[in-house]
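The complex is shown incomplete by one protein chain, all other protein chains being positioned as in the whole.
Residue numbering begins at 1 within each chain, and the chains themselves are lettered A and B in the order written.
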Amino acid sequence: MTKTVTDVICPFCGTLCDDIEVVLSDDGKKILEVMNACAIGNEKFHHSQAADRPKRPRMQQPDGSYKEVSYDEAIEYTAQMFVKAKKPLMYGWSSTNCEAQSVGHEIGELCGAVVDNTATVCHGPSLIAIQDVGIPSCTLGEIKNRADRIIYWGCNPAHAHPRHMSRYSIFPRGFFTGKGQQSRKVIVVDPRPTDTSNMADYYYQVEQGRDYELLQAFRTALHGHWLPDMVAGIPKEKIYEGAEVMKSGRFGIIFFGMGVTQTLSKNHNIDAAIMLTKDLNEFSKFSIMPMRGHYNVTGSGEVLGWQFGFAYGVDLSRGFARYNPGETTSNDLLRRGEVDAVFVIASDPGAHFPISSVKKIAKLPSVAVDPHFTPTTEICKLHVPVAFVGIECGGNAYRMDNVPIDTRKVVDPPEGMLTDEQFLEKVLHRVKEIKGAA
Amino acid sequence: MAEYLIKNGFVFDPAQKIKGDVADVAIKDGKIVKSVEKPKVIDAKGMTVMAGALEVHAHVAGPKVNIGRIFRPEDKLFTYRPTEKNHRMEGGFSIPTTYKTGYAYARLGYTTVMEAAMPPLFARHVHEEMRDTPIIDEGAYPVFGNNWFVLEYLKNKELENVAAYIAWLLRVTKGFAIKVVNPGGTEAWGWGLNCLQVKDPVPYFDITPEEIITGLIEANEYLGLPHSMHIHGNNLGNPGNYTTTLDTLKLAAGHKAKNKFGREQVMHHTHIQFHSYGGTKWADFESKARPIVDYVNKHKNITIDVGFVTLDETTTMTADGPFEHHLTELNHLKWANADVELETAAGVVPYIYSPDIFVSGIQWAVGLEIALLSKDPMRCYITTDHPNAGPFTRYPRIIKWLMSQKAREEQIKAFKANDKVVNASEIASIDRELNLYEIAQMTRAGPAKCLGLASMYGGLKPGQDADVAVYDFNPDKEHKPMEIEEAFSEVKYLFKTGVPIIMDHKFVSEGRKRTLWVDAKVNENPQVVRDVKEKFLKYYTVTEKNYEVVGKHFIPNPYAIEVDATH
Partner (left out) sequence: MNTVTLTPKAKPDLYLEVDNITPDRFAGKTNEEIAALHLYEGSTQHALGKFFDVAGSSGPTAAETKIVIKGDASRLKYIGMKMTAGEIVIEGNADMYVGAWMRGGKIQAKGNVEAFAGTGMKGGEIQIDGNAGNYLGSAYRGDWRGMAGGTIRVKGNAGSDTGYFMNGGTIIIGGNVDVHVATHAEGNGKIIIKGNAKSKVGGQMVGGEIYIFGDLEVPMPTFEYRKDVELEVDGTKAKFALFEGDTAERHPKRKGETIYGKIYMKY
């Protein structure tokens, strides 16, 4: 008899769907079917079952090839690297649980590391903007139950967060929104037409790099002030019209993505979008939310926040925590040659960082902890494969609206494999031993 | 476990009516005992010995506290304390990191702290932060005053159902008490609206704040919980709001505490300083501490904590969403808001209580007047509504102001508009100086009784938990005001559940902190089970199965207080 595990949490994107059902083989060891998940989530569950996945650590040899080593050797290499470094970088954290993050931070504190997560190439600018002007926001259920104005700005959930629109924003019927989609007006702002913009009642094809100007123009239009005839490629009449649509709703939400966080003006775009939201609260009720990418990048920011007071780019090198994006953020540290060892976990900078940074990682003592083979694992000196969080072990994660959801273990990891948390615990223990002896 | 004997200190223990007698305190197996055989002796000669203090209301863990931390990097600039032996790094002034929160409370002699507002959907977050807060025992109050289940059950006068729902929610969130914040007003904030008076209707729910408050008092006593209904009333922070506060306090009339914990109040009104304002606008703002305290003095079924303004740059944070929006419109500083589906909301805004601004000066006076006019220190507690009126690390300064008229005079003199402060309050004419026994009542025995925890905490009677603080302060000597503040800023010795935590001003251990929660048994209630199932299916965005907080990661060391409310 197959058995079905219900209420499984999908460990892929920040939507953190928690209604997945997984069908297991009779012996409970194999995942046969995954229900309710989107195509990407479905793939992640099945991917964990691949026969050729790495199961033991691999150490780079002088000729560039990799040789299998024991977990003990991997723990020793990692601990020694941390202890010897003057300023190690600990990057990633976004696809693992809060338990592992917490252990990693203790290592960072003991070894004077910089702890940074994937927000640094993603929603870091959103965090800067939040620090400058705040963030009026809400949980996703508030949108489902109340919202009648939905704005997607610089993001394409139809592809990146496939179930976002059906679970939370455009389609669901909630307590005060019994008519679902019919009761909602959708605005999309994007320089390119997308599958999301196809769904919009109002689509604004903004000129690339001019989101800041358009956002400020919307804010000015809310109060009926003067505008030039065209702003960011949009005629002013359309801007006044859009402002009226926003004002006339009872509850509105702006979702934004990397189309505004990682293009010209970065944090300033988000700053202006937050201020637009704040202004709209003079007329209506409005919220704003970043479309966080990795399923637990939000959690990494939360744990860093309560332990050190900063959500990413946390420099612990001098025994106290400091933070300043542009200095304490991974690409700046790598570009400038500020770090002398690199530890990567639960992310893939090899695929997502500029090539100049990737080259720097390749030259330094480096460890990549990841269940997959990735571009990062192929340039680091040591690759430590681990169990899949959310599939082979549980642990806490935070959804894009900061709601914490405890992920579920569905199957056992391959025999003898460690989880992120177990591996880090062992490294921490070894670091303490070495430091105590020194 | 080792035995300890704290010898020859001046002991202040209202639980046993000990008023500064020189006595010994013996500790064995985590408890206070009558005598010990081979103890390690701590010489406390010339020092003040008290039980560990209790915090009844502070925002120290959870989503809005962390928004505060994350969105205020400037709060940590140049104030960090580096990693030391037995000691993680500590950062933040008004919103300290979790580690600092634990260490800083311990330094002040506090051993038990209640997180004042836990959004149920975020219970895991609250517990994760409490786990990372060393030393102190903690509990958290889930918020109920705007919860859709509560509003619907109370609208239909279904007391048994609301009680069963409360028992369920306390269990799944591992919560400690019933917290109410701006009843009805925070739900109205879902639409950008508010309920300022106790008779204002809550949009779409056909109920009023006074019905919510009364209903939750009744549910609390039906369940017989250790603590009472704990309320932050409507209309916080506005000139002239003292009438709303009186309307709120009057709702306790006729209700009697029913519980096995020795608690006598049915309503705890928190940070009442923010609710004791006269005038019609900021220009004619004035203190109305006296009518509020007069009412509280006469009604033994009410307790209060003050929410003293400490005159610092701080960070305000509350589940009173509409208030924080109002505040950001006043001071134009950054504003975070976090509405929570079906349950509550929260807002966060930095705020500067400047001695140069007369309103801040009057707020400072209101807090002190409440404490000094209060006739029963067992029913009036020291808080700053941390970090709203100021950080809890300022308690020693508050103790100084309470114990020394001279200290108050110095502060009044330092206000830029001191004549305005004096004219709009009666602080200058109050000469009362509290003594250490009264301070111990306001920080130990009183809060312990109010929380229903007097059998464990707040005293030094044999059988109670060995939470003991020793301050390098000789009550027989004359002290300059500043010496009072300094002495209470840092304990010389601290024991938590019999474990030495601070010895000679140095941390030696992080103890084994516990998470307190209330496990209330009620009759089976299929109606509530059905309602919960339906709401999760239709309106929540998490499934019912993914709602409950379970596991060691969240609560490594739970301490459940059991209540039998089966009828």
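Worth a mention:
The working rule: a contact is a pair of C-beta atoms (placed from the backbone, for glycine too) under 8 Å apart; a residue touches a chain by one contact, two chains touch by 3 or more.
Being a predicted model, the structure only gives us computed values, none of them experimental.
Only one of A:Val34, A:Ile151 or A:Val231 touches the absent chain when the whole complex is considered: A:Val231.
Only one residue in the set A:Asn97, A:Ser265, A:Asn402 or A:Thr419 touches the chain that does not appear here, and it is A:Ser265. Touch with the chain that is not drawn comes from one residue among B:Gly9, B:Gly52 or B:Pro73, which is B:Pro73. Screening A:Lys30, A:Lys86 or A:His429 for touch with the missing chain picks out A:Lys86.
Between the chain not shown and the residues A:Asp7, A:Glu21 or A:Asp132, the one that touches is A:Asp132.
Although one chain is hidden here, its contacts on subunit B can still be listed: residues 71-75, 77, 332-334.
Mapped onto subunit A, the footprint of the missing chain covers residues 85-87, 111-112, 128, 131-132, 210, 212-213, 216-217, 219-220, 223, 225-228, 231-232, 264-265, 268, 271-272, 275, 279, 317-319, 323-327, 336-340.
The definition used in the following text is that only the chains that are shown with their structure count from here on.
Centroids built from CA atoms put subunit B at 35 Å from subunit A.
Residues 6-7, 9, 18-19, 98-99, 102, 106, 109-110, 127, 130-142, 144-146, 167-168, 174-176, 250-251, 278, 281, 284-285, 287, 301-303, 305-311, 316, 318-323, 395-396, 398, 402-406 of subunit A are the ones touching subunit B in the complex.
On the side of subunit B, the complex with subunit A involves touching residues 61, 63, 65-67, 69-73, 75-76, 80-83, 88-89, 91-92, 95, 97-99, 121-122, 124-125, 128-129, 132, 148, 189-192, 204, 325, 328, 333-342, 345, 348-349, 538-543, 545-546, 550-551, 553-554.
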